[in-house]
Every structure is written in C-alpha cells, then in structure tokens.
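The complex is shown incomplete by one protein chain, all other protein chains being positioned as in the whole.
Naming follows writing order (A, B and C), and every chain is counted from residue 1.
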Amino acid sequence: MTTLRDRLYVVVFQSDTPAGRRFDKTLLLIILASLLVVIIDSVETVHSQYADLFAWIEWGFTFIFAVEYLLRLYCSPKPLRYAFSFYGLIDLLAIVPGILAIYYSDAQYLMIVRVVRMLRIFRVLKLSPYLKQANYLLAALRGSRQKIIVFLVSVSTLVTVFGTLMYVVEGPRNGFANIPTGIYWAIVTLTTVGYGDIVPITPIGQVLSAMVMITGYSIIAVPTGIFTAELANAMRGEGLQHECGVCHKRSHEQTASFCSQCGNALFKKAL
Amino acid sequence: MTTLRDRLYVVVFQSDTPAGRRFDKTLLLIILASLLVVIIDSVETVHSQYADLFAWIEWGFTFIFAVEYLLRLYCSPKPLRYAFSFYGLIDLLAIVPGILAIYYSDAQYLMIVRVVRMLRIFRVLKLSPYLKQANYLLAALRGSRQKIIVFLVSVSTLVTVFGTLMYVVEGPRNGFANIPTGIYWAIVTLTTVGYGDIVPITPIGQVLSAMVMITGYSIIAVPTGIFTAELANAMRGEGLQHECGVCHKRSHEQTASFCSQCGNALFKKAL
Amino acid sequence: MTTLRDRLYVVVFQSDTPAGRRFDKTLLLIILASLLVVIIDSVETVHSQYADLFAWIEWGFTFIFAVEYLLRLYCSPKPLRYAFSFYGLIDLLAIVPGILAIYYSDAQYLMIVRVVRMLRIFRVLKLSPYLKQANYLLAALRGSRQKIIVFLVSVSTLVTVFGTLMYVVEGPRNGFANIPTGIYWAIVTLTTVGYGDIVPITPIGQVLSAMVMITGYSIIAVPTGIFTAELANAMRGEGLQHECGVCHKRSHEQTASFCSQCGNALFKKAL
Partner (left out) sequence: MTTLRDRLYVVVFQSDTPAGRRFDKTLLLIILASLLVVIIDSVETVHSQYADLFAWIEWGFTFIFAVEYLLRLYCSPKPLRYAFSFYGLIDLLAIVPGILAIYYSDAQYLMIVRVVRMLRIFRVLKLSPYLKQANYLLAALRGSRQKIIVFLVSVSTLVTVFGTLMYVVEGPRNGFANIPTGIYWAIVTLTTVGYGDIVPITPIGQVLSAMVMITGYSIIAVPTGIFTAELANAMRGEGLQHECGVCHKRSHEQTASFCSQCGNALFKKAL
C-alpha cells in the first residue's frame, strides 16, 4: 500500500516513471518562463510600463517554487539531508531572491541563479542518448585536463609578460592605464576578440601586438589539438578485448591478429 | 513518339541529358544575374542614377521566371503536385516580389529569396564528385548532432549567466542597457567577434569578460574536435559494414571476402 | 671544356652546386632588402627626410635586378623561352616599376611585386626536408579541395542572405548603406573579425547577428576538420603495399594480416 507521500516522492524526486518525467518537464518549462520574465523585465521600456504586472508574475513564480520546495521537504524520506544537499540548496536559492526583492529591488537579478536549476535538464534527458555523448565530451575533457593546465599556465605567463611590456611601451597616455589594464588588453588580443577599446599607437607597440596576435592565432591549435586527439581516443575505445587461448593475455592492440606476448593466432581460422 | 510536352519535360525537369544540363546551367546564370542586379540596385548612388534601367531589368527577370514557372506547370505530368512541392513554391516565390514591388518598393528585397533557388546548383552538380564530398560533411554533421546540442545548451547557459552578471556589474551606465543586451555582448565576446560597441569599463567587468574570452577561446576546441573526429569516422567508414563472426572487426574493405584481421570467411554461404 | 656562359648558367639557373646556392641565397637577401626599402620609404617622416637617398638606393636595386635579368638572358640556352616563362616575366616585372617610377611616383609601389620573386626561396630550400612538409600540406589541401568548394559556396550563400536581411532590418540609418555593405558586415562577423565599424542597433538586428556569430563560431570547425582529417590521411600513407602470394592482390588495409580477397595469411609465420 502506497501512501500519498510515497506517491508524491515518486513523482517529485524520480524521473523514471511517466508521471515523474512529466513533473520534471513541467518544472523545466516553469523555470525557463521565470528566467524569461527576469530577462524581459530588465528592459527599461518594458519595466516602466508593466512594472506591476511583472512584479505579480514574479511573485507567482516564487510562490510556485516555494510550494515545490515544501513538497520536496514533505515527501523526502530524509528531509534534512535533502535540505542540505546541492539540489536542496539550489531549490532554496530559487525562492530567496523573490522574497528579498521586496526590500531590495536589485536582489531581483539574483533570480538568475535559477538558471542553475536548469541542470535538472540532465535528469529529464537521463535515459536518452545525449548522456552518452556528454560522457564522451567529459571523458575527453578529463583526459586532457593536465595538458590544459600546462596550456593555461603558459597562456597566463604570456599574457602577464606582454601586458607589462605594453604598459611600459605605450603607457597611460595611450590607454594602457596600468599593468592590469595591459593584461586585460593582452587577453582581449590573444583570444582574437579584439574589442578595439585599447589599441597600440606607437610602432613598437604595434609590432609587439602583432606578435601577440600571431601567437594567439597559432596556439588556438593547442587546445583544439588536445581535445580532438582525446575525443578521438574516447570514441575509438580501449582496444580489442579478446583472451589469448595460450597465454591468457586479455587486451590487445585494436587490430591485432596475433598475440603480441606469445605469437599465437588470436582467431582460429574457420576453414 | 514524343510530344513537345514530353521533350520540354526532359529539358526543364531533368538534368541527365545535355539539353537538360544546359537549361539548368543557363537558369543558374540568370538567377545569379538577377541577384547581382538586386544587390547593385541597393547602392544609393547607382539607384538614384539608373533607377529606371534597373526597374526594367528586374521586370525582365520577373518575366523570364514567370515564363519558366508556366512552362514547368505546363509540361509537368502532375502540375498540382509540382505547384505545392518545395521547389514549386520556391519558383513561385521568385516571381511574386517582382510583382509586389510595383506597389511596395521595399518588397523588392524579397527578391533575395531567389538565392534559395540557387539550391538547384546541386542538381547541376548531381553527377559530379561534389555530392560525395557534401555527403561526407553531412554525415559528419549528422553524427555529431547530439554532441553539438549538448554543446549549444552549455553555451546558451554560459551566455545567459555571464550576460546577466555583466548587466548587474556594469549596468546601463556603461552600455549594458538590459539583460538581452548583456547576452548579446556575451555572444559577441564568447565567439571572439568582439565588435567593441559595448565594452566593460569597471575592473570587475573586465575580469569577468576576460573569463568569458578565455572560455570562448578554449571551447572553440569542442565543436572542432567533435566535427574532426566524426569526419575522420565518416571518411574511414567508406568500407563494408559487416561484423566478422570470429573477431568482431566491424568494417572491411569494400570488396573483402575474408576478414583481414583473422582470415575468417566473411560470408559463410560462399564456401 | 666549359665556356664562361656554361659556368654562368650553372651558377645563375641551378641550385645544386655550392656556387648556385650561394647565388640564390644572395639574390634572396637582395630581394628582401629591396622590399624593406620600399616598406620603409612609405613612412611619411622617413620619406620627407631621406627621399633622395631612398631614390638612389631603389635605383641601385633596379640596376642590380636589370643586370641579373640580362645575365639570365645571356646564359640561358633558350633565351626567348626563358623570357616568356613564369619566372622570366616575374624577373622582368621586378625591373619595370623602378623605371616607371621616374615618371609616376605611384608606380613605385608596384615594386612590391618583387615579393613574388621570393618564391625562389623554395628553390634554395629544394633539397631540404621543408619540401616534404610543404608536400604534405599541399596534398592535404588538394585532397580537401572539393569539400572546401562545397564549404565556400555554403558560406557565400549564408553571407548573401544575412547581408540582405540586415540591410532590410537595419537600413542605411544604422550604417548598413546597401546590400554590398551588408555582405561586407556579414563576412566581418562570420569570420569573427568583428571590426565594429558597422554594428547592429535594433534588437532584431542584434538577434540576427548573434545567429551569424554562433554560425561563424561553429562552422570554423568545418575547414579545420576537413584539413585535419586529410592531413592525417596524407601523413599515414596509402595502406600496406604487400603482394598476396595466392591471389596477387597488391594493396591491403594498413593493418591487414590476411588477404581480404582470398583469406590467405599475408605473412608466413617465421616459426
């Protein structure tokens, strides 16, 4: 016999049953709608005209999320553990700004933390092939973590050196107000963003920045190469799993026909 | 015995015969020319001087396309089916703006939908090796669709969070007029386009945007890596897809009778 | 017995002997120096002060190149054939601007055609491993030619459509003076250059340009993927060259141990 609480638990916390998935999907749509309202409300012309309407709508969303939070507390087998879990805190954070906004109108933008709740999207997609694809990407990222740290340390050093050099060469007169500004410029240039808010004026500065640009243009190859090689690895898999009949060596090169340890043919010819 | 209608059908609708290919090529050139005229006519100095001339030329093109459309209707075995097919609607759309332009001069720019007719280019190239190459690219894109959706969802989340953060940090005073503008800025920065129409002024804003830039610079590796790995797969996977019963090697040479890894006969029946 | 002309021919036209290589290297340095002089002379402050000096130096270079050209004509076994060959015309073009510059001072910048003469650099490097590397790159480019044409046609279509759309949406009021300007903007944006000389002002324009940016950011993966896959192919080579003892099939998969046509073991086991 299932009580109301048990049935609620299945709907609210699990996403394996049709009802649970429907609940999660509805929740996702509501979160998306609440984000959209925050975004639209930030437009001055809209805000000045419909301020009251938007305030009511946001109150509505805060109310819905509060009800959902209380429901989760009620039907969870271990309410305290939920309350202090990652998702529990996020769910709480989705309500707080709506209440704070009564006193501080700026607090309203904290509502954007609700975007973190969008992480639930991965629960809805749990059983879909998307997860496998995301796993490939994560495996590739994990495999290239150390290489990427080496890369980021090198980039940081480059950016510091060039930022300082440009500060010394160009000086505050040409917009390079201090070394942090120089570093900001170096990042803008190295990543090929190139706002143009700070640009070199002196010939030496232009030569230096040409060097930064060509460096940035070339070393984009490094993260790309790292990631591509790792992703190809992750997609190719681990090698051939086939136990050698003689020496029992279990994993071989992908294309092995003979065991590399004992020379025995791995596959008895059918003829 | 072939009637005029049958012969017209071969020329107008098919591209396997010399006459059909010549017709399609001529049509392509006329479409290109009509696009060029629209483009040139948009230049103010040209338009003010040769407005009448261009109006006549555009009338000419509209007339040619109308004749072509009527011809297609006439010689098609199933005129109604053609009229409501994708190409039929596109062909109609190529005529309408020219007629609308008499009443609304702005409608003239709708003529650019004629660029869609350029898709016929693939019919002319049908028998060429280009199609095979386009297929490789499409296969790679199709294979990486799910990974790319995961990637785009992550990018959208990033852009929303950073756009809102910058709106809160920099505010309308520094050009970040509202959250949509902040998101627009985040896209401009993350994709390393960097117009420079909206730039961070405060130190915190500059630190935040440096983070966006480095993120954008690094994650370009992700679509590149995905696509490269899939394309390499698509180019390798030209061969025979048949799993070997003994060693489970999956792809073989197109003409293989025996597995190149274990020597097993691939098709038992043949023995 | 070698005449002076024969010995000159070896020095001037060939790069296999030490003397020939020394001649080619010296020539390269002189070409580089002449280019540097043109570049430096274009700086207003330098030109106004040392105009006479630079005029003399450029005369000197023109004289040297003229002497070299006459030497080549003299010692070439077939002077006319040389004169009308690609290199012969380039060599002539290196002299002409210097002489034209007496009458038209603008002709001086034609001297930059001398940069084409730098192609001789590949003759000097002929015997070095650089050529092999350049061949890999060229093979990869040649292999991906068709894919790149498909890619460029798609990009051109995209750029035309978006350029026209932006012209209609933003209009001359916001800097999109005509369709060619719109196309120019679309190229600037799609390639992530992003000058910022023309930027979208209206919300619809900003949404459209965000789409162009994300497209541009994503499809950079396409040429990269194409080139990487082709380069990996070119570096891996053509497959295993080993004639099967039974059916005489000559080329096999890179990792084949058995002939895929007759199932015979390709390599007789040594034991």
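Basically, a residue touches a chain if its C-beta (ideal position, glycine included) is under 8 Å from a C-beta of that chain, and two chains touch if they have at least 3 such contacts.
The model shown is predicted, which means the values in this text are computed figures rather than measured ones.
In the full complex, chain B contacts the hidden chain through residues 192-196, 224, 228. Mapped onto chain C, the footprint of the missing chain covers residues 35, 38-40, 42-44, 106, 109, 112, 115, 118, 121, 129-130, 133-134, 136-137, 140, 148, 152, 155, 180-181, 183-184, 187-188, 190-197, 216, 220, 223-224, 226-228, 230-232, 235, 240, 242, 255-257, 265-271. Residues of chain A in contact with the chain left out of this view: 146-147, 149-151, 153, 157, 160-161, 164-165, 167-168, 172, 177-180, 183, 189, 192-196, 199, 203, 206, 210, 213-214, 216-218, 220-222, 224-226, 228-229, 232-233, 252-253, 255-265.
One rule holds in what follows: only the chains that are shown with their structure count from here on.
Although chain A and chain B carry the same sequence, what matters here is overlap: shared residue numbers make up under half of all numbers found at their interface. Rounded to a whole number, the gap between the C-alpha centres of chain A and chain C is 40 angstrom. Averaged Cα coordinates give chain A a centre that lies 29 Å from the centre of chain B.
In chain C, 192-196, 224, 228, 255, 257-258, 263 are the positions where the chain touches two or more neighbouring chains simultaneously.
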